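Please read the structure below before turning to the comments.
Shown here: the complex without one of its protein chains, the others still in place.
Letters A, B and C mark the chains as written, and numbering starts fresh at 1 in each.
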Amino acid sequence: MSQSQAERSAAAMWANDRASQGLGMQIAEVTPGRAVLTMSVREDMVNGLDVCHGGFIFTLADSAFAFACNSYNQLTFAQHCAVTFHAPGRLGDTLTATAQEVTRQGRSGLYDVTVTDGSGALIATFRGHSRTVKGQHYQEDTE
Amino acid sequence: MSQSQAERSAAAMWANDRASQGLGMQIAEVTPGRAVLTMSVREDMVNGLDVCHGGFIFTLADSAFAFACNSYNQLTFAQHCAVTFHAPGRLGDTLTATAQEVTRQGRSGLYDVTVTDGSGALIATFRGHSRTVKGQHYQEDTE
Amino acid sequence: MSQSQAERSAAAMWANDRASQGLGMQIAEVTPGRAVLTMSVREDMVNGLDVCHGGFIFTLADSAFAFACNSYNQLTFAQHCAVTFHAPGRLGDTLTATAQEVTRQGRSGLYDVTVTDGSGALIATFRGHSRTVKGQHYQEDTE
Partner (left out) sequence: MSQSQAERSAAAMWANDRASQGLGMQIAEVTPGRAVLTMSVREDMVNGLDVCHGGFIFTLADSAFAFACNSYNQLTFAQHCAVTFHAPGRLGDTLTATAQEVTRQGRSGLYDVTVTDGSGALIATFRGHSRTVKGQHYQEDTE
């Protein structure tokens, strides 16, 4: 559960994550069991009222969840996620998703993610259930 | 609860929905309380293993949910959604999201969405809670 | 996935399930992946307005879910459950919970449960995620 594991896992995942890259996400912080990602709401993410499609808010939260639950260099997948939308994301807003581990037992993990806008207002609340499988993000030195 | 309402509501929403359009979604069917949308998994939706980011699967389901719960020409928003991922979406797959109303009482609605791939395999199960507010998608003729 | 497995699993579980027995539940039907249970709303389940505490409605749904997901003679536990309350359960009402398997893959299962009252009105919608572990409800004959 070292910081080095968290950073190397994130780097390996990020290199392959064309989806999160393509949406313009940025990793602000990764520590064991925790990740903070940001994303700006673009023209191609909104409807005619300049309100962000909830799917992109979910996607940002889901990416933060993924980096948090994969921070131990063990392949881990999202199994079940729930999201509550509190306020609209607006065109041009920079959204911040903060994912924090609640508990991890055996192969099962639970993570809470909050999405806020530039003013700190709560946009969405997300809870993700993860499942760890065999495999690593990078080959660890013999320890 | 007419078919005409469902089609005109969908047309008005779709015209403004740059997000769903930009992801290449297509509306296959809209009837009162029901909508079927399709989306092909593109290069910019996958990771290095050509597996679709769960966020895009959610987004497809969320759009189908939105067209279903807005099919009565009353502005309706997603409040809370839960998704379970059963199998990966693959690059090139055409995914189909089928949203069906479970119940609608007053301003609250519940909708189930299933996402399947081209072979009919179950990719994700989604359940959405909606809330109707004041406002219409198009101005109805005096009836 | 035989009917015999479902019935023998249910009988073994029921014999030990003091909780469901104590609440006056009855098993109306068990088949592979499916179970129907009933429960009458008693004085000790309601508040001053004779409205059933949501916890007992959940408990009935959870028991139906348990009998459905354990119908293959493999020990299976509830991991995550979500419930939506649509209408109150009333003192004296007989509630019926119908649990139906949506999908089962490896050790993970998804089950939908609906709870209705005596008039057939929808009281609650429940979705349960199960996880199978090692162990059986009864010792199977050598097959």
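Here is the rule we go by: a residue touches a chain if its C-beta (ideal position, glycine included) is under 8 Å from a C-beta of that chain, and two chains touch if they have at least 3 such contacts.
Computed from a predicted model, the values in this text were never measured in an experiment.
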Interface partners of the hidden chain - shown chains only, full complex considered: A, B, C
Which residue of C:58, C:72 or C:111 touches the chain not shown here: C:58
Contact residue for the chain not shown (choose from C:45, C:99 or C:113): C:45
Touch residues of subunit C, complete complex, unshown partner: 13, 15-20, 22, 43-49, 52-56, 58-60, 62-63, 77-85
Missing-partner contacts on subunit A, residue numbers: 82, 84, 86-87, 102-103, 105, 110, 122, 125, 127, 129
Interface with the undisplayed chain - residues on subunit B: 79-80, 82, 108, 129
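Assume only the chains that are shown with their structure count from here on.
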Whole-Å gap between the CA centroids of subunit A and subunit C: 34
Centroid spacing, where centroids are CA-atom means, of subunit A and subunit B in whole angstrom: 23
Multi-chain contact residues (two or more partners), subunit A: 79-80, 82
